[in-house]
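In this view, the complex is presented without one of its protein chains, the others remaining in place.
Moving on to chain A:
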């Protein structure tokens, strides 16, 4: 593609059913699981059971759920420290994620990573990175490995609009375009990098054009609409699997909570948050659509709600009963000793 194509956000709601009934039910379930899981994590944090930093994804669930529906086995996912949703979406167990939050041996990193640093080799989830933008060059490396091996897997590389101003992100865009690497750069634009609004941090007014100088096609997508997200994701994935090089998606989304648990979010009004919650919430939208357009009953949704509730409760129980790591763990997994 010689020139970057930039599309504007699509209209409200799908024009034709872009998701089957089962798919939307699945998306609803996965978004709800992330929401309830993180609400529980917030509670445990408030109770002092989770230490360190804890960045909640609440409000943004449609992004990772819609995009993960476009992936296949062998694809890789890598993201920032706002990572709990990505882990659940890739199929990692809620138990292991919650137990990592509480720093227990049953956590995905045996309690050594915490909220911001979790991984699953099995699920192709490459973290969980605490430094703004650090995961982006690694995402290029994952895509490089796919290219080198000659497979058609893609590396979904997520970062926030705040990270989009990091130098290594631009180095990654250039290399990915130059080497035609199968990487999908997903900018999760939730409007605030910590407490600084995107307008005050980025001279670029349309982040979907950030790859344009290198000829990387970009789209702005309504990241609060899981169907729109999935549609855009399918276009991006098809582009990458066909060997056309990288693709960039700017997901217009919103986080309801502060940057982390210690952020009272005084840089925006209560009304602004309320308006997003009431008018654009991804779970409410999907729920309404399921009931009104897909013929799903309240009883069916109740079954999902109950299932999610049980998973979350089980994860919270596990996270409090899994043992603390033994002190000897301090010295393991640093270097690999010669066999």
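The working rule: a residue touches a chain if its C-beta (ideal position, glycine included) is under 8 Å from a C-beta of that chain, and two chains touch if they have at least 3 such contacts; residues count from 1.
The rule we apply is simple: contacts and distances are computed from a predicted model.
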Among "3-isopropylmalate dehydratase large subunit", "Aspartyl/glutamyl-tRNA(Asn/Gln) amidotransferase subunit B", "Aspartate carbamoyltransferase" or "Alpha-ketoacid dehydrogenase subunit beta", UniProt-listed name of the chain not shown: "Alpha-ketoacid dehydrogenase subunit beta"
Selected residue (touches chain absent from view) among A:73, A:167, A:264 or A:295: A:167
Residue of A:28, A:45, A:126 or A:294 in touch with the missing chain, whole complex considered: A:126
Contact footprint on chain A, counting only the chain that is left out: 76, 78, 107-113, 117-121, 126-129, 131, 134, 136-145, 148, 155, 167-168, 171-172, 174-175, 178, 332-336, 338
